[in-house]
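Note that one protein chain of the assembly has been removed; the remaining protein chains are unaltered in position.
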Amino acid sequence: MVDLQELEKIKRLKYKYQRCLDLHLWDELEECFVPEATSSYGDGQYTFGSRDEILNFLKQAMGRPSSMSSHHVHHPEIDIDGERATGVWALEDYVVDQEAGNTIHGAAYYHDQYVKVDGEWKIKHTGYMRAYEERVERRNNPHIELTVGWGAGE
Amino acid sequence: MVDLQELEKIKRLKYKYQRCLDLHLWDELEECFVPEATSSYGDGQYTFGSRDEILNFLKQAMGRPSSMSSHHVHHPEIDIDGERATGVWALEDYVVDQEAGNTIHGAAYYHDQYVKVDGEWKIKHTGYMRAYEERVERRNNPHIELTVGWGAGE
Partner (left out) sequence: MVDLQELEKIKRLKYKYQRCLDLHLWDELEECFVPEATSSYGDGQYTFGSRDEILNFLKQAMGRPSSMSSHHVHHPEIDIDGERATGVWALEDYVVDQEAGNTIHGAAYYHDQYVKVDGEWKIKHTGYMRAYEERVERRNNPHIELTVGWGAGE
């Protein structure tokens, strides 16, 4: 029997993480991690050893006003063992960078670890392996135009 | 403790709404709303004060045979309080318009309100804020071709 109450809490944690990342809600994002959390984004290219390092990276990578993104996760395969859990998730990400004049679009599989601390689930480790990633040039491209968002229609 | 039975019912309501919108099942879509439902789509640009007004708008905006769409919702953060509930959802939408010769693609966050009437959950309010939206021109674009759908291959 799966503990469906705990499962729902872990899903909510992940959804909060994704929402705070895309809406640039850094204080709320910080609540998702234990202080000693680790990450290995992008096939281990972006590896960090603490919550502070992870937050700093995410703010730099995603936090500019010219960056608008959707990081959507799907297909949760979550296994719970007491106060520890693992989660596999499919990711599709789409990052529109107005300054760079391009969009990065890709897919990946997340492998997460969660831990329950004082009754609340937190991210202990997060990271993903890329399936593919592509860059779409918006600059000098007559076929695509940003219509809503920072600098839209310029 | 979350009431997981009620949570599942609210998710099913939302999934029905999205399916009926993309498959143009207007009678079934109507069942999703209370008569006094309100909406504020597109950052409040499309605000309506009744189920009939919402349905009329959706039929006009999406109902043409030349319009083919996917409105996919993710990351449900649903809070239930008796016979009322709120829901936050991530949206990715993709609307291929053959007549206009373009595609509108974007991401947003929904903020919904639900109410239970005679034992069934209904949408009381729905609306979303855009993260970004872009228009891809298909007309005179040698790099993209519709292969399935109305007018495919023309």
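To keep things simple, chains are lettered A and B as they appear, and every chain counts its residues starting from 1.
Note that a contact is a pair of C-beta atoms (placed from the backbone, for glycine too) under 8 Å apart; a residue touches a chain by one contact, two chains touch by 3 or more.
Since the model is a prediction, treat every value here as computed from it, not as a measurement.
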{"item": "Residues in subunit B touching the chain absent from view", "value": "4-5, 8, 12, 14-16, 18-19, 22-23, 68-70, 72-74, 94, 96, 142-149, 152"}
{"item": "For subunit A, residues in touch with the removed chain", "value": "1-2, 4, 7, 43, 74-77, 88, 90, 92, 104, 106-107, 109, 130-137, 141, 143-144"}
